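Complex shown without one protein chain; remaining protein chains in place.
And now, chain A:
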Amino acid sequence: MAAEKAEMDALKKECDGLRAQIEAARKAVNDNTMSGAAGGVASVGRVQLKLRKTLKGHLAKIYAMHWSADSRQMVSASQDGKLLVWDCFTGNKLVAVPLKSAWVMSVAFAPSGNLVASGGLDNICTVYNIKAASPKTLRELDAHTGYLSCCRFLSDSEIITASGDTTCCLWDLETGKQKIMFTNHIGDCMSLALSPDMNTFISGACDSLAKLWDVRDGACKQTFSGHTSDINAIAFFPSGNAVITGSDDCSCKMYDLRSDQEVIGYQDTSLNAGVTSLALSSSGRLIFAGYDDFNCHIWDSLKGEKVGVLSGHDNRVSCTGVPDDGMGVCTGSWDSFLKLWN
């Protein structure tokens, strides 16, 4: 008994020791700060984007949106129980998908443009074929024991989902079965983002950690801490070497994958609202972060300064997205409108 306790204590000591060593290793490579490296970069000045279009059509809060790979179509999900596929150039609604469960929290567009997926409090990720004459349910992926917070397609045959049951999952759409489960978080997974090369993805959870996973073997390759509250939004820097996270603690942070640490934080004492969503411009220079204060604030990713704001919504900004061609940014809000800015 005493021997067991002693062994337990020894293990705990080893654990703490390793953690300290990792911190030391990170410090050892930390030979410069972002402000030092970006010192010579020209400032972007004040970025003022104009509202170009307001997309009206939803009848209730919009919870999620996702751009198609063609940068023209976009799908949005609202708790009125509908998914709407928009042509953002004309502003027309192309497809309306009625949902079985109105409590939707996430939506995704497949890179091919043939499929959309959605999920929410029903714990199920439903995949629809929108190229058919009328939208058909292709698959219902039902194995999570918690709500579906985010989903992203790897291709027409694979999709990754993040759930409130603290796990992420890779599914095979042909069989509708789970292929790999990514378990390591101790809090609800709130969001996920795929790396540009699709070999890894990153997830943010309510345990305030961001984890990098390998799609092939299901291992958690890196963990990033630093936030003091739930991470609601996460995105990759376009080069694939860094991730940006947005959290309920009202700040965003950028973590560098190669040096394995946080490089810069984006916070402002005047901002007291949590971050709900974020997206980056195509060069990675600008971060568009949606906040609970009904605005979307724009940050300069290299200088760490707030350089602009998109105001116009009458309620919380719940989702933000920049299309692949980087033409502008779309914000969706609980006021049931989607706005396009650039």
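Operating definition for what follows: a residue touches a chain if its C-beta (ideal position, glycine included) is under 8 Å from a C-beta of that chain, and two chains touch if they have at least 3 such contacts; residues count from 1.
Going forward, contacts and distances are computed from a predicted model.
S.K.: If you had to name the missing chain as UniProt does, which of "Serine/threonine-protein phosphatase 2A 55 kDa regulatory subunit B", "PIGS transamidase", "Translation initiation factor eIF2B subunit alpha" or "Regulator of G protein signaling 11" would it be?
M.R.: From the listed options "Serine/threonine-protein phosphatase 2A 55 kDa regulatory subunit B", "PIGS transamidase", "Translation initiation factor eIF2B subunit alpha" or "Regulator of G protein signaling 11", the omitted chain resolves to "Regulator of G protein signaling 11".
S.K.: Give me the chain A residues in contact with the hidden chain, please.
M.R.: Here the touching residues of chain A are 1, 4-5, 8, 11-12, 14-15, 18-19, 21-22, 25-26, 28-34, 36-38, 41, 44-50, 52-53, 61, 72, 79, 88-89, 101, 103, 121-122, 147, 154-158, 172, 174-175, 196-198, 216, 220, 222-223, 237-239, 241-242, 256, 258-261, 263, 281-286, 292, 301-302, 322, 325-329, 340, 342.
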